[in-house]
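Okay, handing you the structure first.
Apart from one protein chain that is not included, each protein chain of the complex appears where it belongs.
Right after this comes subunit A.
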Amino acid sequence: MATPAAPASASAATPAPAAAPAAASPSVPVPSPTPASAPAPSPAPAPVPAPTPAPASSSDAAAAAATTAAPGQTSASAPAPAQTPAQSLPGPALPGPFPGGRVVRLHPVILASIVDSYERRNEGAARVIGTLLGTVDKHSVEVTNCFSVPHNESEDEVAVDMEFAKNMYELHKKVSPNELILGWYATGHDITEHSVLIHEYYSREAPNPIHLTVDTSLQNGRMSIKAYVSTLMGVPGRTMGVMFTPLTVKYAYYDTERIGVDLIMKTCFSPNRVIGLSSDLQQVGGASARIQDALSTVLQYAEDVLSGKVSADNTVGRFLMSLVNQVPKIVPDDFETMLNSNINDLLMVTYLANLTQSQIALNEKLVNL
């Protein structure tokens, strides 16, 4: 029990389901000092004081820490004082350097689903909640799927249909067995007390769940998308509260997803928000138009620098140089031959395709004689 790593291994042993991601990282002790840095001696179990409590209490603490926010919230946790030092461990859970902020990588399909379920909410419901599914990485959490969960909220109570959530998760698991429950999302601008309760529900499903808010009420004229993780705060030995610390949100795209999103983004520019899928040459035309726009921006910048309006930046200048040099310098004759052979290939293929088509049409006619 001499090393600070011991609590981590103990915590990895006892809460079995939650420990799977934790076992991957020996750095679990590290995050804890940050959130509870003020009351330094007690909630710093990972460093020095940890070895001093008996092994029994550390495994106790680990078990208690598994249900992250729950014991901390209720002031009725009288045995809490003995365990609070270890409880400020943010669960034997997702690894990641907290100080820098863990990164949450979102796929746009999640946001689209969230907005869609918000639009379909029941009458009278101010917001919608749902589960987030995805995978955990060493330094980041990647959210790839979600589904909405029916819930009722009133002034004093919150009811979430966890049975439904479990069922849906089972169904989803059949299609993608790699996805885990990562946390939950809610639309709306703020985090309310109900959120804390719901977060507690979810912390039973997943270790250290993530909470994502999508502001569909468009406060400040923008739809802000934020992610939080809950941490304990407060004075140890007394009532412990829960604080939601923000995480960095990044958007991750697969290549094909990027193309899909680009296409869907086009509806922003059309009057009745409708677009059709364009045909072959139109797409090439569109792509070249985009490049042309980019080039004109660059040209504008160059002119400004020349006329002295904008100060020259060396890095940008280097990029511009490499841009201009991108066009390969080829001897004109060689280029002619290359170009012509390529064009010939394509023309031949077109001819053959047309020939094949007329052949099968002919065959059809003959057969039906």
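To be clear about the criterion, a contact is a pair of C-beta atoms (placed from the backbone, for glycine too) under 8 Å apart; a residue touches a chain by one contact, two chains touch by 3 or more; residues count from 1.
The rule is short, and it goes like this: contacts and distances are computed from a predicted model.
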The chain not rendered here carries, per UniProt and among "NADPH:adrenodoxin oxidoreductase, mitochondrial", "Ubiquitin-like-conjugating enzyme ATG10", "AP complex mu/sigma subunit domain-containing protein" or "Eukaryotic translation initiation factor 3 subunit H", the name "Eukaryotic translation initiation factor 3 subunit H"
Which candidate, A:V109, A:M243 or A:V305, sits in contact with the chain we can't see?
A:V109
Extract the touching residues of subunit A with respect to the undisplayed chain.
107-109, 111-113, 115-122, 144-145, 147-150, 161, 164, 167-168, 171, 174-176, 216, 218, 222-223, 225, 251, 253-265, 267-268, 272-281, 283-285, 287-288, 291, 327, 329-330, 332, 335, 339, 342-343, 345-347, 349-350, 353-354, 356-357, 360-361, 363-364, 367-368
